[in-house]
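To start, I am sharing the structure in question, which I have written as C-alpha cells.
Note that one protein chain of the assembly has been removed; the remaining protein chains are unaltered in position.
Going in written order, the chains are labelled A and B, and every chain counts its residues from 1.
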Amino acid sequence: MTSVLGVLFDGVTYGCLLFVMSIGLSVTMGLMNFINLAHGAFAMVGGYVCVVAMTRMGLPFLATLPIAFAASAVLGVILERALYQRLYRAPHLDQVMFSIGLVFVAIAGATYFFGPSQQPVVLPSFLRGQVQVLGVDLGAYRLFLIALVTMITAALHFLLVGTRFGAQVRASVDNATAAAGMGIDVNLVFAVTFALGSGLAGLGGGLGIDVLGLDPTFPLKYMVYFLLVVAVGGAGTIKGALVAAIVLGVFDVAGKYYVPQIGAFFIYFLMVVLLLLFPAGLFGRRT
Amino acid sequence: MKKILLAALGCLLVALPAWAQETIKVGIVAPFSGPFAEYGKQFDAGVKAYQKLNGTTVAGRKVEVIIRDTGGPSAEVAKRLAQELVVRDKVDFLAGFGLTPEALAVADIATQAKKPMVVFNAATSVITTKSPYIARTSMTLPQISAPMGVWAAKNGIKKVYTLVADYGPGIDAETAFRKAFTAGGGQVVDSVRTPLSNPEFAPFVQRIKDAKPDAVFVFVPAGEQGIAFMKSFSERGLAQAGIKVIATGDITDDHVLNAMGDSALGMITTFHYSAAHESPENAAFLKAYNEVAPNAGRANFMAVGAYDGMGAIYEVIRKLDGKIDADKAMEVLKGYKAVSPRGPIMIDPETRDIVQTIYVRKVERKGNELWNVEFDKFENMKDPGKQP
Partner (left out) sequence: MSVTASIPFRLPNDHWRPLEIVFWLLPVIAYFIFPDYLVLASQILIVGLFAVTLDLILGYAGIISLGQAAFFGVGAYTAGLLAVHGWGEPLTGLLAAAVGAGIVGFLTSFLVVRGQDLTRLMVTLGIGLMLFEAANKAAFVTGGVDGLSGVVMWKVLGLFDFDINGRTAFWYTLMVVFTLFVIARRIVNSPFGLSLRGIREGPRRMPAIGSPVPRRLIAIFTVSAAMAGVAGGLLAQTTQFVGIDSLGFPRSAELLIIVVLGGVGRLYGAMIGAAVFMIAKDYLSGQNPVYWQFWIGILLIVVVLFGRGGIMGRAEALWARLRRRA
C-alpha cells in the first residue's frame, strides 16, 4: 500500500512541477489565442538565471527563485511588446513558426553562453534527502515543491477571482473586444498576463533543475509536456491546467512504476484519447 | 651558363611533383554538431594528439585528415558523406563513426568501394560483420558488460536489479551482464527498461528500493541521464540502504564525471579506458590532448578510440609503404598489436574487432576532481557478442 501512496506522491509532485511551468502557457493561450511553442524557453531562462545567481553571485538556491521569476517576467514583457503582439491576429501557423524560431535562437544562445552540457545545482541541505510522513518516505524537495505550488495556486486563484485585475483578465479571456469596449485596457492586461505567465515559467524552470535537469535543449525536450498539459486541460483556465498536469503526472509515474514496458508510450496514448473525448480540453471553453 | 642553370632548375621543378608526397587521405565521418557534437570533438582531439606525437608523414607520404559532419544519428547523411569522400575526395581510409547507424550504413560503401574502414567508437557487436573491410578500435557493449557480471558474482553481490535504457546498447549491456552474472551464480531479481528520453527516474528508482537488491546494474546514455539517475538514487536514500551501483563505464564517462558530483562517489564500473590509468603512454596522450584541445575538458574513451584508430591507420600505411590496397590493409590490421593509452590492445584476426583489457574501477575523489580508479582487471577480453 505504501507503494501506491509513494507513486501518487511522486506523480502529484511531477504534476505540480508541470503545472507551474505550463500555467502561464494556458492563460496566454486562452487569453491571446496564441500558440506559443517558445514557452519552454522562458522556463529555461529562469533555470539559467538561478544557476548564474548561485555560481557567480553565490546566492543560496531559494533566494535565486524570485530572481528567476523576475528575469523571465521582464523578458516576457519585452518580447511581448516588441514581437508577440504583432502576431495576435496572425494565423496559427505563423505563430507556431515564429515561436519555433524563437526557441532555436534561445537554444543557440544558451549553448553559446553556457555550453551544451547539464548544469549542476546544489540544493540547501534541508531540502535534500527524505522525510518520514505517516510511515512513508517522502522526498524533502518534493514536499517543498508541493507546498510551494499549493501556495502559488491559491495566490493565482485569489488574483483571478478576488482582484479587479483578475476580473479584467477573465473578461478579456471571454471576449477581448467586448472587454475593450467596456474600457478595459486590454493591451495592458495582455502584457501583464504574459509577464506573469513567463515569470511563472521561469520559476518552474528554476525549481525543476533538480528534477528535470537543465541544458540548452530544455525548451524542445519539455515542449511536448507543456503543450500536453494545456491541450488536455483546456487553454485559459487554471483549474484545467492543474487537473491536466496532475492527471498526466500521476499517470506517467504510475505507468512507469507498474508497467514500465510501455513507459513513455502511455502518456502520449492518454493524451490522444483525452483529446479525442474532449477536443477543446477537459475544461476548455473555446470551441 | 645561365641556360644550364635554368634548365637544371626546370628539371628540378618538373621532378618535384613526382617527388612530392602523394597524400594519404583519411575521411572521418562523425557527428560534430547537434546533440552528439561531443563525439566529434573527442575524435578530432584524439586524431590531432596522435599526429602531434607521431607527425603527419608516414612512409614518405603526408597523411591528410578530412572531416565530415553527420549532425547526429542520420544514416542517410553518413552514407552520403562516405560516398562523397570516396568518389569525390578519393580517400584511402574511412574512419570515425560515433554512432551505430552511421557505421552500419557506411559498411556497404566500404565493401563496394574497397576501402578500409576503422570504427573509432560505435559499439554494437554486429558492426564488424557487415563488411570484410571493417576494423574497430573502440569496444563493444557486451565486451564491457560481461566482466561486470563476472566480477559482481565473485565479489559478494548476490542479487541484482538491472535498469537499462530501452534501446540497442542498453539491451546489449543487460543481456551480456545477465548472462555472465547468472553463470557466476548470481540472481537478477528484476529488470526494468527506461524510455529513451526519460526525464524522471523516481518511479523506477522506487521500484528498485522496494525490491531491496544488493546492487543495481545501470546502463543509460552518458551525461544527463546518468546524472539524473544518480540524483534520484541518492535522493531516495538507496545508498544508505546499502544498495551499490554497478555499471559500465559509459555512465561515469571521464568527460562528464565531474559534473555528476559527489553522488557518483563509490560507483563501481567496468570499462576499457580511464583517464586515471597510470602508464607512460597515457601520460603522453593526455599531455598531447591538452595541448591540441586546451579548453575541451578531460579526454575520454572516444578520444582514445580515435587515437588508436590513427595508430592502426599509420601502421597500415607504414607496412604497405603508402600503397593502400583494402585487402592487404586488412591483412595488416588483423593481429595488429599496440600499447594504447588504455593498456594493451589487439585487433582480432578472425573478427577484426578489438581485444583488450577491461578494468574494474571505482569513482574516487583525488584532489579536486573525481576519477575512475582502476583496481581490478580482465585481460585479453574478446567480444562475447560474437561468440555463440
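Descriptive notes on the structure:
Just so we're on the same page, contacts are C-beta pairs under 8 Å (C-beta built on N, C-alpha and C of every residue); 3 or more make two chains touch, one makes a residue touch a chain.
Remember, it's a predicted structure, so these values are computed and weren't measured experimentally.
Per the touch definition above, the residue from A:Leu8, A:Ala70, A:Met97 or A:Ile146 contacting the chain not shown is A:Met97.
Screening B:Thr124, B:Thr175, B:Gln225 or B:Ser263 against the full complex identifies B:Thr124 as the residue touching the chain left out. Set against the missing chain, the residues A:Val12, A:Met29 or A:Ala43 yield one that touches it, A:Met29. Counting over the whole complex, chain A has residues 29, 35, 83, 86-87, 90-94, 96-98, 100-109, 111-112, 224, 227-228, 230-231, 235, 261, 263-265, 268-269, 271-272, 275-276, 279-280, 286 touching the chain that is not drawn. Hidden from this view is one chain, which touches chain B at 32-34, 37, 67, 69, 71-76, 79-80, 83-84, 86-88, 100-101, 104-105, 107-109, 112-113, 124, 126, 130, 166-169, 171, 195-196.
The rule is short, and it goes like this: only the chains that are shown with their structure count from here on.
On chain A, the positions that touch chain B within their shared complex are 3, 6-7, 10, 14, 116-118, 120, 128-130, 137, 139, 141, 210-213, 215, 217, 221-222, 252-254, 256-257, 260-261, 263-265. By the touch criterion given at the top, residues 35, 37-38, 166, 192-200, 202-204, 206-207, 210, 223-224, 227-228, 231, 235-237, 256, 259, 261 of chain B touch chain A in their complex.
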